[in-house]
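The structure's right below; bear with me while I get my questions together.
As you look at this complex, bear in mind that one protein chain is not there, while each of the others sits in place.
For chain A:
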Amino acid sequence: MEVPPIYVLYGSETGTAEELSERLYRKLIRLGYRVLALPMDEFDAEKLIEPLLCVFICSTTGQGEMPLNMRKIWRFLLRKRLPFNLLDDMQYAVFGCGDTSYVRYNWASKKLDNRLRQLGAQSFCPRGEGDEQHAQGVEGGFAYWCTHLCSALATVKTPSYPALGDSEIIPPSYSISQYISSHKSSEKPLHTRGTVPSTLQQNNRITADNHWQDVRKVVFSIPKSVSWKPGDVAILFPWNDDESVHKFLRCLKWDSFADHLVQVTSNIPEKKAPWLPNPLTVFNFVKYVISIHSIPNRTFFEYAAFFTDNDMHKERLLEFASLEGLDDYYDYVTRPRRTLLETLQEFHSVQIPFEYALDALPIIRGRQYSIANRCNQIEGKLELIIALVKYQTILKEPRQGVCSRWLFNLDQGLSFNIDILPGFLSLPYTVEKPLISVGPGTGVAPLRCLIQERVNLGLKNNVLFFGCRRESMDYLLREDWERLKDTGSLQVYCAFSRDQEKKVYVQHKIQEQEEMIYQLLHEKGGMVCVCGSSGSMPNAVRDAIAGIISKYSGEGISEGYEFLKKLEKEKRFFQETW
């Protein structure tokens, strides 16, 4: 009778939980267990009733919510009608990736742990927690828990195979077969990652040329059948520039077969290969799949240490991959934002075999941007406001975001696919109650969609608090706001922080309009929508509103915060920060 594998199931938003799961997967394989690592939603819910051993690794996102790739199975687990013994054949353990700078710290893993227990599952190891704010970050928490997990695991499950020795590498997850004939055509592949076909119509800078930040208005034309609502996001899938691709191929000595066609098949039945471009040449693989301009994770260093014959390099690479060397990894990679390409250029002796590429190298992730215009199915246009990321660290070459680098001179007229994901805007914005929106900087993007939608529905009682540095430099989408003002659909209050000696921010503008705020929220049943960078702004806005409420109600300041809590409970206060 075949022994079922240990399932390592993850819910990952930014890739942290996924990386830790893959690391645990490798560790358990090395110990001789049969293991399978999967995103939670790819696990068949019906299997849950079988005698299984599962390890769940999940992070918390949004306001204490589950990451996207576990929502389906979570929804299933929350059903009231599930019998209380549903999971009594399951032995499990949970690890949560969290951040104590959020109030709802590790809520997702706590909820999961409790629900599994409610449904009868047996925990064989205490829940573990990782905290981004800890000196060693989530990695430190994970390493600590992992030791206990492996000990506890040994008491409930015997390995199926002998353990691997230190000098043995685990087999690759994918097999690569090469076609003999090379692909000589220069035809560019249709970029089919994503499901919404689009053509780039505009990619124009909307901040002044002498402003420090390059903010773009990016416009796509899309099929008229595609629709979205305020709060929804578009996902863009960037690719690498040819020059860097060539450098990368030369580093790993893959350039001799760069134009060969390859086929990639998974060696693990339940594990699917990620999206791959077509035609799949090695060149296209590096260009569209491998994230050569993002920072290499510690998994990469584990593999790199194995694939070098230079002892000095090997020693240093092992250090970077180790828990003891976490500080060194932080200093060498994380703080300066050193890229995979730069790292390989420095550790030039490393020769990752092509068949290990998908195991060892980071893969390009899609980037999410709030949609900045209302869906108009006559025009078929989707608009985004994107601030290009470019900054300096101790490295002499300036750092650029992967998507920013791609967008920087992306040609208009190009056609490629994107994706659209539903958002979580939970305001009753279709109702005729006043809207108070607060969106400094690019936070104003989703608000534009929201306000346009309301105006289209005939709802004219809208207020916008916008903030930026200078009226002449980065007052984003000024013309749109002026037009809406002229038609009486919008009141706009702008905080130009550096146009005068004293710094003025959105919360100050809110305080200036205290009477109006009190009226709209307290008397007229209005709603609030705050969007923008996380940090001090959202709290400053809350403080300002609470201050106004308490002043006008004559009660203490706690009355103001109680009122905010009431607004949240009634779904009249929505915050989206990034």
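Rule of thumb we're sticking to: a contact is a pair of C-beta atoms (placed from the backbone, for glycine too) under 8 Å apart; a residue touches a chain by one contact, two chains touch by 3 or more; residues count from 1.
The definition used in the following text is that contacts and distances are computed from a predicted model.
A.B. asks: For the complex's missing chain, which UniProt name, "Dynein light chain roadblock", "Exosome complex component RRP40", "Anamorsin family protein" or "Ubiquitin-like-conjugating enzyme ATG10"?
C.D. replies: Its record in UniProt gives the absent chain the protein name "Anamorsin family protein".
A.B. asks: Would you indicate which residue among A:Tyr92, A:Trp107 or A:Phe416 is in contact with the undisplayed chain?
C.D. replies: Considering all chains, including the one not shown, the answer is A:Trp107.
A.B. asks: I'm checking contacts with the chain that's been left out. Which of A:Arg216, A:Arg469, A:Lys509 or A:Arg572 qualifies?
C.D. replies: Among A:Arg216, A:Arg469, A:Lys509 or A:Arg572, only A:Arg469 touches the chain that is not shown.
A.B. asks: List every residue of chain A that touches the chain not included in the displayed model.
C.D. replies: Contact residues on chain A toward the absent chain are 1, 3-4, 31-32, 46, 49-51, 64, 74-75, 78-83, 85-86, 89, 100-101, 107, 110-111, 114-115, 118, 125-129, 131-136, 140-141, 143-145, 147-148, 150-159, 163, 212-213, 312, 316, 320, 324, 327, 330, 332, 336, 338, 342, 345-348, 390-392, 394-398, 440-441, 467-469, 497-498, 503, 505, 535.
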